[in-house]
Structure formats: C-alpha cells, structure tokens
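The other protein chains are all here in position, but one chain of the complex has been omitted.
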Amino acid sequence: MIVQVALATGFVLILIGIYGALTQRNLLRMIVAFTVANSGVNLVIVAVGYLPGRTAPILDATVPAAEAAARIIDPVPQALVLTAIVIGLGVTALMLAFAYKLYEKRRSLDIARFSELKW
Amino acid sequence: MVETLITLAAILAGAAFLMALYRFLQGPSSADRVVAFDVMTIIGITGIVLVAYMEGRGIYLDVALVYALLSFLGVIAVARYLERGY
Amino acid sequence: MSPILTGMTVLLCLAMIVAALAAIRVKSLPMAILAGGLVSLILSVVFLILAAPDVAMTEAAIGSGLTTFLFFFVLSRMRGGEDD
Partner (left out) sequence: MIKRALALLLVLALGGLFASLMSAYAPDPELNPTARYYAEHTAQDLGAANLVTAIIVTYRGLDTLGEVTVLFLTAAIVGLVLAQSRRRIPHQPVPGGELLATGTRLLTPLILLLGVYVFVNGHLTPGGGFQGGAILASGVLLVLLADPVKPFSHGLISVIESLAGTLYVLIGLAGLALAGGFLDNRILPLGEFGQLFSAGAIPVIYSLIGLKVGAEFASMLASLSETEDL
C-alpha cells in the first residue's frame, strides 16, 4: 500500500514538473518546476526498491548480519538516488548561473525574449 | 497504553500539519507563509521521531538531528531576502 | 502500527502534491521557490517511511536548505525584473 501511494505520488510530481516547465514563461519558475520533477524521479526510484515489511539496509543490534538477507530492503536504488540528489543540486546551480547571465544580457527573464534559436 | 499515546500523537501532529499547510496556501502575507513553513519543519521532526519509534530503529534519529539543525536556515534565508540582506 | 504509517504516507503525499501545484501556480516568485522547498522537506520524511535514512538525510540537508538558498541568492540580484 505504501509503495503504491509513493509510486503514484512520484509519477504525479513528474507530470506536474513537466507541465510547469513547459508552460511557464519565467526562467526561474521553469527551474523550480525542474526541481519538482527531479524530486518525483527520486521518489519513484526509491519506492521501486522498497519491499513491504522490511527495514533499512543498516546492520546493527536490531538487524544482525546473519539474518540481513531476509530483513533489509534493496540498497542499490538508495545509492543511486543519493548521488542523484547531489548531482541535482549541481545542475540547479548551473541553471541558475546561466539564468543570471541571460538576465544580465537581456534585462528580462521572459523566455519569449530569447528568440535566437527559435524556428 | 503506549500504543494509544503514539496514535494520539500521530493524529495531533497530522492535524497540526494540515492547519499549517492551510496557512501556507492561504496566508495573505509573505510572513504568514514563512512562519507556516517553519511550523511544518518542526512537525516534520515529530514525524521523523514517530517513524523511528514505529519502525523500532534508533538510528533513524540521526536524520531528525540533521533536520533540526539545518531546517531553520531556510527561514533565515527568506527573512534576509525580505530585508535585502544579501 | 502499520495503519498509522499508511495514514502518514497518504497525508504527506497529498500535501506534497498540493505543494507542487502551489510551486507552479502561485503568483509571487519567492513563494513559488518556498513551495518547491516544501516539496523537498516533506519528501525527506516520505523517504524515511520508505526505509531510506541515507536518502532522507541527503534530501534534508540539500533539498530543503541549499537549493532554496541558491534560488534566493540569484533572485536577490534581480530585484525589479523578476516578474516579467
């Protein structure tokens, strides 16, 4: 049940983010929509790794190493998402730096003013 | 007894969360929304502690520590933005 | 204990969708950025419910704090021109 709810939410977040990025006209708002979509993708990947009734892949007194295989969830998606979040911050910083330079050039954040590559 | 208390705590935290969310969405001024954001952060810490108790994993509390020590920074960022601080 | 966890997940997920809609619909740009930060904030509790404490910690440290900051830094350099 938890998995299905989380998966559905992740998909809805991706859709909201894509719709926002496609329809907004302000560059900064597009970047906000991108971060929302990014969060949705991360949620979907983590939800796929979750197995009902199991616990986190950290061994300690409550989860001894001997019975680990029967009690922990899949650690690989978590490792993937962990690095994806960090890279996501780097990508956001890069997009913001470019938005700053574009504003410096044109004095506007409206995407309709940037028409050099329009066809 | 403990079960009842935990259930009660979860219900209270959920109700408080909904009220703060309403204030965040409706809030007429920026200050209302920022304070609602801060309240939701605190309730989020409550949620983390509840999850740690229900799953029976004490190590989850590390996340609550990070959350508590860092989340107030967001409010300071908005406040400094509103007073043209950086 | 499982019904409480399920209820919490449903509540947090609905709140997350509402915050995401607010992030792309709200009129003022700073509040849109704050709503984006709220999505990350709630997401980190959901990650913990999904038994991923490492990811939850990363999201709490990066998503709610640093990302919001970067947006406000850039926004504060563009006063007056951000709403066209």
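Each chain gets a letter, A, B and C, in the order it is written, and its residues are counted from 1.
The working rule: contacts are C-beta pairs under 8 Å (C-beta built on N, C-alpha and C of every residue); 3 or more make two chains touch, one makes a residue touch a chain.
Owing to the predicted nature of the structure, the values given are computational and were not obtained by experimental measurement.
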item: In the full complex, displayed partners of the excluded chain; value: A, B, C
item: On chain C, residues whose C-beta touches the chain left out of the figure; value: 53-54, 56-58, 61-62, 65-66, 69-70, 73-74, 77-79, 81
item: Touch residues of chain B, complete complex, unshown partner; value: 59-60, 62-63, 65-66, 69-70, 73, 76-77, 80, 83-86
item: On chain A, residues whose C-beta touches the chain left out of the figure; value: 3-4, 7-8, 11, 14-15, 18-19, 22-23, 48, 50-52, 56-60, 65, 68-69, 72-76, 78-79, 82-83, 85-87, 89-91, 93-94, 96-98, 100-101, 103-104, 107
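We take it that only the chains that are shown with their structure count from here on.
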item: Chain closest to the assembly centre - both centres taken as Cα means; value: C
item: Gap in Å, rounded to a whole number, between the CA centres of chain C and chain B; value: 12
item: Per-residue multi-chain contacts in chain C, two or more chains; value: 5, 49, 51, 53, 73, 75
item: Touching two or more other chains - residue numbers and ranges from chain A; value: 55-56, 58
item: In the complex, chain C residues that touch chain B; value: 1, 4-5, 7-8, 11-12, 15, 18-19, 22, 28, 30-31, 34-35, 37-38, 41-42, 44-45, 48-49, 51, 53, 56-57, 60-61, 64-65, 68-69, 72-73, 75-76, 79
item: Residue ranges of chain B touching chain C (in the complex, touch as defined); value: 3, 6-7, 10, 14, 17-18, 21, 24-25, 30, 33-34, 37, 40-41, 44, 47-48, 50-52, 54-55, 57, 59-60, 62-63, 66-67, 70-71, 73-74, 77-78, 81, 84, 86
item: Residue numbers on chain A that touch chain C, as the complex places them; value: 1-3, 5-6, 8-9, 12-13, 16-17, 19-20, 23-24, 26, 28-29, 31-33, 35-36, 39, 42-43, 46-47, 49-50, 54-56, 58, 73, 78, 81-82, 85-86, 88-89, 92-93, 96, 99-100, 103, 107-110
